[in-house]
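Apart from one protein chain that is not included, each protein chain of the complex appears where it belongs.
The chains carry the letters A, B and C, assigned in the order they are written, with residues numbered from 1 in each.
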Amino acid sequence: MSAVAEPTGGSVRRRSGAADVLRQLLRRPRAAFGLFIIAAMVFAAVFAPLIMPADPFEQSFDGLDLMGGPLPPGGDYPLGTDLLGRDLASRLILGTRTSLIIGVLANGVAVLLGAGVGITAGYFGGWTAAILMRFTDLMMAFPALLLAIVLAAIFQPSLLIVALVIAMVNWVQMSRVIYTETRSLAEREFIQVQRSIGSGPVRILFKHLLPHLLSSIIVFGTLGISTTVLLEATLSYLGVGVQPPMPSWGNIIFENQTYFSTAPWLVFFPGLLIVLLALAFNLVGDALRDILDPTLKGRH
Amino acid sequence: MSAPEDTGPGEPRPVLTVRDLSVQVATEAGAKTVLDGLSFDLRAGETLALAGESGSGKSMTALAIMGLLPKPMARISGGAIRLGDTELTSLGERVYRKIRSARVAMIFQEPMTSLNPLMTVERQICEVLLEHGAVSRSQAPKRALELLRDVRLTEPERRLSQYPHELSGGMRQRVMIAMALACDPEVLIADEPTTALDVTVQAEILDLIRTLQAEHGTAVLMITHDMGVVAEMADRVIVLRQGRQEETAPVRDLFAAPRTEYARMLLAAVPRLGAAPDRPEPADSRKIVEVDDLSVRFDIAGGVLNRTVARVHAVEGVSFHIRAGETLALVGESGCGKSTIGKALLGLVPWQGSIRIDGQQTRGRSRAAMRPVLRDIQMVFQDPGASLDARMTVGDQVVEPMVVHGLARGSELADRAEWLFQRVGLSPDMLRRYPHEFSGGQRQRICIARALSLSPKVIVADESVSALDVSVQAQVLDLMQELQAQDGLSYLFISHDMAVIEQVADRVVVMRLGQIMEEGARDAVLRDPRHPYTRRLLSAVPVPDPTRRRPDLPETSGVEEISPIFPVGQGPARVELTELSRRHRVARDAMAKT
Amino acid sequence: QVDENAPQGGAMAVTYQDDVATLDPAIGYDWQNWSMIKSLFDGLMGYEPGTTTLRNELAESYEVSEDGLVHTFTLKDGIMFHNGREIVADDVKYSLERVTNPETRSPGAGFFGMIDGFDTWNAGEGEGLSGVQVIDDKTVEITLSRPDATFRHVMALNFASIVPQEAVEEAGEDFGRQPVGSGAFRLAEWTPGQQLVFERFEDYHRAGVPKLDSVTFNIGLEPTVALLRIQNGDADIPGDGIPPAQFLQVVNDAEYEDQIVEGGQLQTGYITMNTQMAPFDNVDVRKAMNMAINKDRIVQMINNRAVPANQPLPPTMPGYDEEYEGYAYDPEAARQMLADAGFPDGFETELYVMNVDPNPRIAQAIQQDLAEIGVTAEIRSLAQANVIAAGGEADQAPMIWSGGMAWIADFPDPSNFYGPILGCAGATPGGWNWSWYCNEDIDARATEADAMVGDEAAREDAWRQIYVDIMEDAPWVPIFNEQRFTLHSDNVTGDDSLFVDPVHIPVNYDYIYSTGAQ
Partner (left out) sequence: MWGYLLRRLFESALILLGITFVTFVLLYLVPADPARQIAGRSATAETVANIRDQLGLNDPLVTQYWRYLTGLFQGDMGRSYLQRAEVSSLIASRLPASLLLMVSAIVTELIIGLTIGVVAALRRNRPVDHTLMILSFVAISAPQFVIGILLLYVFAVQLGWFPIGGYGTFAHLVLPSVTLGLLGAGWYSRMMRSSMIEVLNQDLVRTARAKGLSKLRIVTRHVMPNAILPIIAMIGIDIGLFMSGIVVVESVFGWPGIGQLAWQAIQRVDIPVIMGVTMVSATAIVLGNLLADFVAPLIDPRIKTK
């Protein structure tokens, strides 16, 4: 019988792995721009020593004016100098390392942790949910800075500790949101089907639930980039984490924010980079969500 | 180009005239015409049915008239729509707004999601009244109450202050109708107004629309794919197919002598109660499923300590069996526990009692221990769209059970998927598509293919064809029967559609409030119903024959709504079954009354 | 010159960022409440405004016995507490006993260690401070257990303020919130976190003082914002000084030319090197460090708000050695010295620093200088309390930059830079001698010098030599002596010295007067 209507949009083009996803991303101008920014930042982080115009640690003598003030952008220093007469451009480039590790890796871990807890609690419900979500509530109500301070006082400060603190603190909101969403997803029929064919929880959680949660994960993940990069600065300030003279975008802002009326470039440039990073991930994330959601194929 | 229809002398002037209406939607592959040159007239007091399979452009027509085509995807690409003297296609949004509801109103298929869950019924109705200045602010509540009375809603005063979720599906649809009729429109468009409802409720709603139409003289454009509904309601019918007008005829003519091949096929596919072929009585073969005293109760927790305060007695002391190669049908109104029984068989809900699948007792099995049993029993769920994962190719989903059970891997899987697709009549080159790229019928085939992949002995088919078009429904039913004939499959066939059941079932179990009311061989139950509840179900089925009027619904005595929720420690009174004959049992309380 | 006859009247507003912790003179010990308490309370002794010269405050007269052990104070006539009661000798005894009572937990109790009977009383035994005797209502006699030249300075400390027993007992632990003293101002209003208002105390024992009718302290203002307020005419003095971030902007602004005041401070910023931790247990290493640091650049970096230092004492402190040259900046020689000491390739160490601008920056400058001679110093920038805690452990912090916690003298006497921070007594767990430097010989000389009552010049010489000799052991790298820069609106005026008063920091509230007053 031929009465079965031909489905809409009968193309048989198919997704085939990461390469194809990348190709599709590049086809969208906004996503391509985002990818470009991310690639540039990763490049800057990896090859920092090669592309830095000057030594980011050198407090050069002519880097300060006679009164000891920092130099504005221009001349020998493309983005100006900081309060110690160091080349800001080089410091920002080197700072990309820390900030990417924090904003992307630590935040990524937090997102995964949050998603993991939320999805587990949401799917299993019952006692598992009660324990996990009460723990989440506790973590949410617990002041993150306190945790950071105590860790700072107990451990040797290092990037690892900051990353750890950020991961420990930032998963909470994620987990809340994912929990609620999972609960409603778990009621849906296609999850019931999975149980009826005998799928184990791991399969259901990761193969079937996770893809549907992607859009929330992306929203929270990208929002988290800015907040974690700035949180890193606060933590460094409290003595947990990267210590001077190691630069990060966050701590460059933090060190110099009181000077912003006299030396605005010290705040503006790192701020711009943070916004760019978050925006780039957002653009790519949005596009990725569309590409990975087959029902949205063909719509932009 | 179809000429304007001959209206004939003496006929009232048409209130709505549609000429050469075309609608295009933007797709990945460019603009696609989904409605092509549709023309018709609608006169006051008349009911015009727009029939046709899913995707034929029925809803597009309705939305085009309402000026609600989804922007920017869809647009009117040609033609004219005239409401009285007003040309609608060129109307600005501002003016259009004044026409909607005031002159053309519409009710939608899904009463569940069409109402705003956050507003009381009263506010939702008054909103329309006030927006169109039908009454003054102080008069609005009174008028709203009147409207609810008009749509025969029980306890209308109380309903006003209730929220949609506090109402049953039928009640919600009545509210929708009240809202649509609030400003006394000239035209009422009803887009599948009863598809989501129980048969009995459907019968009530259809009755209501008919009555109201008679009272107000409203012209009704009835959109449906159910030929039974068409026969019952329409004066004239337009059959649509892929956006084109296939046939237009007065309803009697169409049913008596369809002129086009397509209409003929459509009508042939309609299951008619009483017209099903006899089924050979299967030999008393092995019992594949034995259910004994099955009860399923859902706890309702509450209070400060979150203790169980009440229980939903979804299934209560049900016993039945299914033999190899046999189809057992489970019928009953929404919420009577049909799906729950199916789920209990697969261990998806906690239950008490005894269930044996091919001799294996499944009581007390953990999820993991249920796995081997699941190879013998599989389930096909009601909504084929919802039971497929939108993010996974159908090919992967069809063989997923085999992956889960470790039965195949690699290229073996691909072969198996192709084979399964062929078995359910799908082309293997569709394997790499995603669910949304299939029609409803195709999706249901995919679900069946998935259920078949483990080669089970029993399939629980939960409302497996309810969501499908008649023609597609017929195909799927055929497929199921074919599979049964080939493999000796057994089915537990869950449905509320008596006509469908008659076609496929060997035996029928009628359920109500979690208990069996009547049980027996198909013919015994459907042709000689003994329980009033069974009779009511049967008489609610629309008759796809405009010459025969469906009998009025019998008295509702003994079938009034009772909640399955009981406080802890209590439960419904157990219904005892008496044996009328070897293959026919009925609840004793009913016997007392007859 | 301070104008004692300036007109009275008018008001001024002073801004602060931090809330005032307490106004209890036995407890308050930060530079912010220090000067407030000075205006609310008086002790027996005080200082000439704008100077470090001692004068009698509540004491009418004052005698010392031949052996320097018995000090007899006579109170002025008709001096009143803010509550209207006349001050008598019993109040002196009560006040001194209160501050040394262990239950008071006063951070200043230790200053009174020279008073006879302190040790038993402070250990929680006995019936009061036996060295303090009330002779009559106006006379009190204080006996020391050893002669001590700093005693009069101690009696001018806030901790020695005279408080009324009945008010203290009534307020209990909250005395710090409801202070009653006999100072030039009395507390009129205190809205925590917002403002304090001081009002003129009409019965003040010095006629014509204070000049202003009231002083309002606006609390909680970020220094940057405080400056905006002053520019806008909403405030008169930035209590926290000119914020480093705006310093250049303000200094270069012609509009403020007349309103900026610069003055010295009894302060030294220094790096401690833990003399008990390798490699700083080697005196040559410490000397090399002293030669490695480019103090001029650090001073430039903080916009010349300081002068380079070469010895522990600040220049305005008696005993400062003008002749002493210290260790000149010479990285080459420093490297050589390190090599000779057995560190040709330098070494790795840690530099602790408090995390408030500009300290981390200074630490980075130090770090760069050390890198120059091959020493890799990792910076640990921590909250104040954590740095202090690390310094108080014998084996935690190899180097600490003292900025932010740097020693500001409690009183203008050279001895004040020794005991807790360079003497053996401070080199205990929890102490403030973060270089853990303990030279028994110098300790003995310090005790001797303090006992040199009478001959000021000789005593100064003794101390001068002590600090020069300490530098020979080089437990510190003195970096700079901070200069105070402050600003005042043209609404208030007074001698410049009042705005950089060495004991009333940031300003001497009592003598500043309003330009509007006549």
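By definition in this document, contacts are C-beta pairs under 8 Å (C-beta built on N, C-alpha and C of every residue); 3 or more make two chains touch, one makes a residue touch a chain.
Remember, predicted model here, so these are calculated numbers, not experimental data.
Participant: Checking the contacts here: which visible chains does the omitted one touch?
Facilitator: The chain that is not shown touches these displayed chains: A, B, C.
Participant: Which residue among A:Ala32, A:Met52 or A:Leu147 touches the omitted chain?
Facilitator: In the full complex, the listed residue that touches the missing chain is A:Leu147.
Participant: Out of C:Ile135, C:Ala188, C:Ala278 or C:Ala385, which residue would touch the omitted chain in the full complex?
Facilitator: For the chain that is not drawn, the touching residue is C:Ala385.
Participant: From the list C:Asp19, C:Glu48, C:Asp90 or C:Asp340, pick the residue that touches the absent chain.
Facilitator: Considering the complete complex, C:Asp19 is the one touching the chain left out.
Participant: Footprint of the hidden chain on chain C, which residues?
Facilitator: Chain C touches the missing chain through residues 17-19, 21-22, 24, 27, 29, 102-103, 105-111, 122-124, 173-174, 176-177, 191-194, 218-222, 224-225, 228-229, 231-232, 234, 383-386, 388-390, 392, 410, 419-421, 425, 428-432.
Participant: If the hidden chain were put back, which residues of chain B would touch it?
Facilitator: 66, 68, 93, 97-102, 105-106, 108, 110, 113-119, 127-128, 131-132, 163, 165-166, 176, 179, 302-306
Participant: Which residues does chain A use to touch the chain missing from this display?
Facilitator: Residues touching the hidden chain, for chain A, are 134, 137-138, 140-147, 149-150, 153-154, 172-173, 176-177, 180, 215, 219, 223, 226-227, 229-231, 234, 253-254, 257-258, 260-261, 267, 271, 274-275, 278-279, 282, 300.
In this section, only the chains that are shown with their structure count from here on.
Participant: Approximately how many whole Å separate the CA-defined centres of chain A and chain B?
Facilitator: Chain centres of chain A and chain B, defined by C-alpha means, are spaced 46 Å apart.
Participant: Per the centroid of Cα atoms for each chain, what is the distance between chain A and chain C, given in Å?
Facilitator: 47
Participant: Determine the centre-to-centre distance between chain B and chain C, using the mean Cα coordinates as centres, and give it in whole Å.
Facilitator: From the centre of chain B to the centre of chain C is 86 Å.
Participant: Which residues belonging to chain B are in contact with no fewer than two other chains?
Facilitator: Residues of chain B touching two or more partner chains: there are none.
Participant: Identify all positions of chain C at which a residue touches two or more other chains, and write them in rising order.
Facilitator: none
Participant: Show which residues of chain A lie in contact with chain C when the two form their complex.
Facilitator: The touching residues are 57-59, 61, 64, 67-69, 83-85, 149, 152-153, 157, 236-239, 243-245, 255, 258-259, 261-262.
Participant: In the complex of these two chains, what residues of chain C are touching chain A?
Facilitator: Those residues of chain C that touch chain A are 223-224, 243-246, 248-249, 251-252, 297, 300-304, 355, 357-358, 360-361, 363-365, 367-368, 378-383, 386, 389.
Participant: Contact residues on chain B for chain A in the complex?
Facilitator: Residues 27-29, 32, 53-56, 242, 265, 343, 346, 348, 367-368, 370-371, 374, 378-379, 381-383, 386-393, 400-401, 404-405, 429, 432-434, 436-439, 441-442, 447, 450, 454, 471-472, 475 of chain B touch chain A in their complex.
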